[in-house]
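Only a single protein chain was left out; the remaining protein chains are all shown in position.
Each chain carries a letter (A, B and C) given by its place in the written order, and its residues are counted from 1.
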Amino acid sequence: MRRSDFPELTRRIGDQPLTYLDSAATSLMPTPVLKVLQAFYATNYANVHRSVSTLGYEATNRYEEARQQVARWLHAGSDEIIFTAGCTDSLNLVAATWGRQHLHAGDEVVVSIMEHHSSLLPWQQLALQVGAKLRFIQLTPAGTLDLEQARTLFNAHTKVLVLTQVSNVLGCENPVGQLAKWAHAVGAIAVIDGAQAVPHLAVNVAALDCDFYAFSGHKLLAPTGIGVLYGKRVLLQQLPPYRYGGEMIADVSCETASWADGVQKFEAGTPNIIGAIGLAAALTYLTKIGWQRIWQHDQVLLQDLATRLAAIPGVTLYGSGPRYGVISFNLAGVHPHDLATVLDQLGVEVRAGHHCAEPLVHALGTESTVRASVFLYNDQTDCDRLISGIKTAKEFFHVT
Amino acid sequence: MRRSDFPELTRRIGDQPLTYLDSAATSLMPTPVLKVLQAFYATNYANVHRSVSTLGYEATNRYEEARQQVARWLHAGSDEIIFTAGCTDSLNLVAATWGRQHLHAGDEVVVSIMEHHSSLLPWQQLALQVGAKLRFIQLTPAGTLDLEQARTLFNAHTKVLVLTQVSNVLGCENPVGQLAKWAHAVGAIAVIDGAQAVPHLAVNVAALDCDFYAFSGHKLLAPTGIGVLYGKRVLLQQLPPYRYGGEMIADVSCETASWADGVQKFEAGTPNIIGAIGLAAALTYLTKIGWQRIWQHDQVLLQDLATRLAAIPGVTLYGSGPRYGVISFNLAGVHPHDLATVLDQLGVEVRAGHHCAEPLVHALGTESTVRASVFLYNDQTDCDRLISGIKTAKEFFHVT
Amino acid sequence: MLHDLRELYQAVILDHAAHPRNQGKLATATSDQLVHNPSCGDTIHLYLQVIQGRIAAIEFTGSGCTISQASASLLTTVIKGKTMQEALTLADHFSALAMGQAAPKAGLGDAVILTQVMQFPTRIKCATISWWALKQAILTEQEEEA
Partner (left out) sequence: MLHDLRELYQAVILDHAAHPRNQGKLATATSDQLVHNPSCGDTIHLYLQVIQGRIAAIEFTGSGCTISQASASLLTTVIKGKTMQEALTLADHFSALAMGQAAPKAGLGDAVILTQVMQFPTRIKCATISWWALKQAILTEQEEEA
C-alpha cells in the first residue's frame, strides 16, 4: 500500500533489496509527512505560546491544532492531551505525578507480565521506593492474559492497573475495558500503554474508560521525540507538575511559583513543536488512506505469516491469534540472533532479543525471540522473503 | 550571512517582509540541515541500539556519532553527553537525580537572579520539598551579577551553584569559571544553563570546570525536542536513573532491575534520533560557516543596535555590553506588548514579556521588556527596520 | 499597514489607558476578583459593590498594556449602575465580539471599539481579561447570595 511514499524501502541491504519487518520498533516516514514538516519549517516555524507576534501565533495555532486532532482521534478532549517526548516519557509522567501522590506503603499495583520495560519499571521502582507491592497478571498456557487469575488480584489495596493494550511481543490485544472495570470497582485507576495498539486498532479512550493512555509518534509514521499522554480531565487537574520550567507557570517569584491551567502545566519548556506537527501530519496521512483498510491489510499479512511460519518444522510461535502488528517465534536449534543475522544478510530486517519485555520472554520459557512486525507498506513479497529466509537459515545451520 | 539557506526569511507578515529578531526563542532551520534529515529518513532511519540488523546498526552509528560530535565541540567525553528532550528536560534531570540525592534540609542553593524559569524552578521546588534554602546572587546597578555579594553566599551549607552562562534577557556573559571555583571551594557543584551561550560563545566545559551543562538544539538551528546535558563522568556514574524504560537497563525481572552503564542509563525509551541527527547537522553547518565569523557578525549587529536604541529618546536599555545574541529595552509611555504589536504589523518579530525570567525582570524594576535577538541570518536591514519601527511606534502613540 | 491598529488604538482608548476612570480599591466592595495574564503579566483587580442586585459602585487597580488598562477603565464606566444580569449579558457580548463572533453591540458604549482587537488574535486576551474578571465576581456574588 503506497510503498512509493516510503523512500527508505528502495534502499538495499548489501546487495539485497530491503524487507523492513521492524515497524513495531520504529515505522518509516512517508514523503507526504516529511513535506508537511518541510513546509512548516519554511513558513510557520517559531516558538509557541507567549508571543504577540504573527509567527508565534501561527506556530501556536498549528501546535494546538495538532493537539485537537489527536484528541478527536482518541475520542478525548483537547484539554486531556499532553504532548511528551515519547511513550516512555508519558508512562514515567504518570508514575512520577499520580503515582508519587497516591502510592503508599502496603498499596498494590496490578500489572501484566506482558508489560514493556517502559510500562513496568516506573511502577516497579516507585513501589520499591514507597514499599508498595506489584501483583502480576500471568499468562494462560495459550499465551494470553489469565483473566481468572487477574480477577483475584484486585482488592481494597489496589491503587493502579498497569496494562499494555497490545503486547509488543505477542501482538495480542488485552481486554482493557474489562480490566479497567475491575480496577475502578476497587477504586484503582487504569494506566494503559497504547504504544503498539494505536497503529493497529481503533482506540476510544472514552469507551475504554481508562484513566491514562500513552503512546509514541514514531511507531505511527511521525518523527521521534514526540509522544502523547491522555489523562482524564479530573485527574489532570489534581496532579502536580512533572517537570518545571518555562511555559508551565502562572506566576514565579524567587521563593515560590504557581502553575498554568490545563495541560500546559505538564509541558515545561519549549515543546517538540515539529514533532507535534509531524504527528498530526501522520494522522492525516493514515486517515486519508483509511484506517480500516490499513488494519485489514496488516491482518491479512500477519495471518498469512502465522500460517506459513507454523508450517515450518522447528518453528515455535508465541501467543495465539488474532495478532496486531507483530508476531514472535523461534526456530529450534538456531539462536534468535544467529537467525536474525542470516535474515539481515538476505535484506530481511527483523528484531531478535527480549524486546524490552524480559519478564514476558522469561514467562514464555525463553531468553529471546525473533519478532517480525508489519505495517501498511509491507506486502506479500516481504512475507515470502521472510519465509524463504528462514528456510535458508535452516539449511545454513543444518537444522531439520 | 547565507540568508538564502533560510526559506522562512522570504515569507511576509501581512504585506510586510519578515524581519526575524526572535532567535533567542527559536532559531530558524536552514535547508542544508533539513536535507540531512530528509536523507536520513530516506536511507538510515530505524530504531537505535539493541538490533542485529544493518539498518539498526547504521542508525545507532549515526546517533552515536552525533553524540561524539557534540562531545568534541564542548570539549567533553562522549560518555559525558546525555541526549534529552531539551534544555528544560536537562536541567530537571540534574535536580531530579543529583538534587534529590544530595539536597537535604538546611542545605543551600546559590542561584542567580538572572535564571530562566527552567533553571530556577527545578531547584526552587526541590528546595521547598526538602527544606533547603535558595540564596540569590543579585544585580549591580549596571545590571551585571554582583560578584562581591555572590562571594558571601558560598559557605559550608552550599550544595549547588545554579547559573546561566548568558542571560536570555540581558545578553551578558556571567563569569561561570570564577563562580564554579567558589562553588567547588566549598564542595558544591556547578550546574550551568548554556541555552543562550552555545549559539554565541565558544564553550569549553573542561575549561569552565562546571559539573553539569545544559542546552537545547532548537536555539542552534536544530529541530525542537532535542537537548543536551553534559555531566562530569564521575558524577554521572553515581547518579540514579531519571526516567525508567527500554534501553536504559542491564537486566529486568518482575521484582527488580539493574541499569545500563554510561549515558544510556539516562536515555530511557526510544530517544529523539532524528533530533540528534539534526543537532549534529546543525553543528556541521555552523562549523562550516565558521563560529568566529558568526559571533563577530552577531556582535557587530548587536553593538549597532545598542548604540542606535540608546540614541532614541525614551528608550531604556537593560544591562550593559558586551551582549551575546539578545538585547532588551523598553520605550517610555508604550507598554512592551503594544510596541511589539506595532512592530509585528511592520513585519518585525520581537518578543515582549518577562521572557520566562520573572525574578530578573522584577529586579530590573519592570514587569516586562521588549527583546530583540540576532543570529547569523540577520543583517543590517533587520536592524534598520527595528529602529524605524520603534520610531513609527513613538509617532503612533504620540510619545516624544 | 497600521490601518487596523488605528481602528483599535483610537484616541478614546489611549485616553482611558493614560487616565483610567474609576481607578482604586473600592472600600465598600462586596466582592472582588484578581486576574492575571501569565503570558504578559497584565493584572486586573476588580472591586464591585452590589446593592439589591445592582452594581452600585465599581473600581479597579492593575497594570499592563494599553488594551488591558483601557478595557478595564471602559468596563467600569459601562457597568456602573447595571443589574448583575445586565452586566453578565454585556460581558458575554463583549467577549463574543472580541473573538470575532456575532453579538449585539448595544449597551457597550465606547468599549465596543476594543472589540476591534479581534484583528489581533494575540491581544484578544488583553481586552477580555477584565470582562472575564467581572463575570467571575458576579458569579461569586450570586453564589454567596444564594
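Just so we're on the same page, a contact is a pair of C-beta atoms (placed from the backbone, for glycine too) under 8 Å apart; a residue touches a chain by one contact, two chains touch by 3 or more.
These numbers come from a predicted model, not from an experiment.
> Under the definition given at the start, what are the shown partners of the omitted chain?
A, B
> Among B:Ala250, B:Ala310, B:Ala332 or B:Val399, which one is in touch with the chain left out?
Among B:Ala250, B:Ala310, B:Ala332 or B:Val399, only B:Ala250 touches the chain that is not shown.
> Give the residue, chosen from B:Ser51, B:Ser112, B:Gln125 or B:Ser216, that touches the chain omitted from the document.
Of all options in B:Ser51, B:Ser112, B:Gln125 or B:Ser216, contact with the hidden chain holds for B:Ser51.
> Considering the entire assembly, which residues of chain B contact the chain that has been omitted?
Contacting residues on chain B, toward the hidden partner: 49-54, 56-57, 249-251, 260.
> Please output the residues of chain A touching the missing chain, sorted low to high.
Looking at chain A, the ones touching the missing chain are residues 14-16, 335-338, 341-342, 345-346, 352-354, 358, 367-368, 392, 396-398.
Here is the rule we use: only the chains that are shown with their structure count from here on.
> Per the centroid of Cα atoms for each chain, what is the distance between chain A and chain C, given in Å?
The answer is 47 Å.
> Between chain B and chain C, what distance separates the C-alpha centroids? Give it in angstrom.
38
> Just the number, please: Cα centre separation of chain A and chain B in whole Å.
31
> At least two partner chains per residue is the criterion; list those residues in chain C.
39-40, 120, 122-123
> Can you tell me which residues of chain B touch two or more of the remaining chains?
Residues 14, 337, 341, 352-353, 358.
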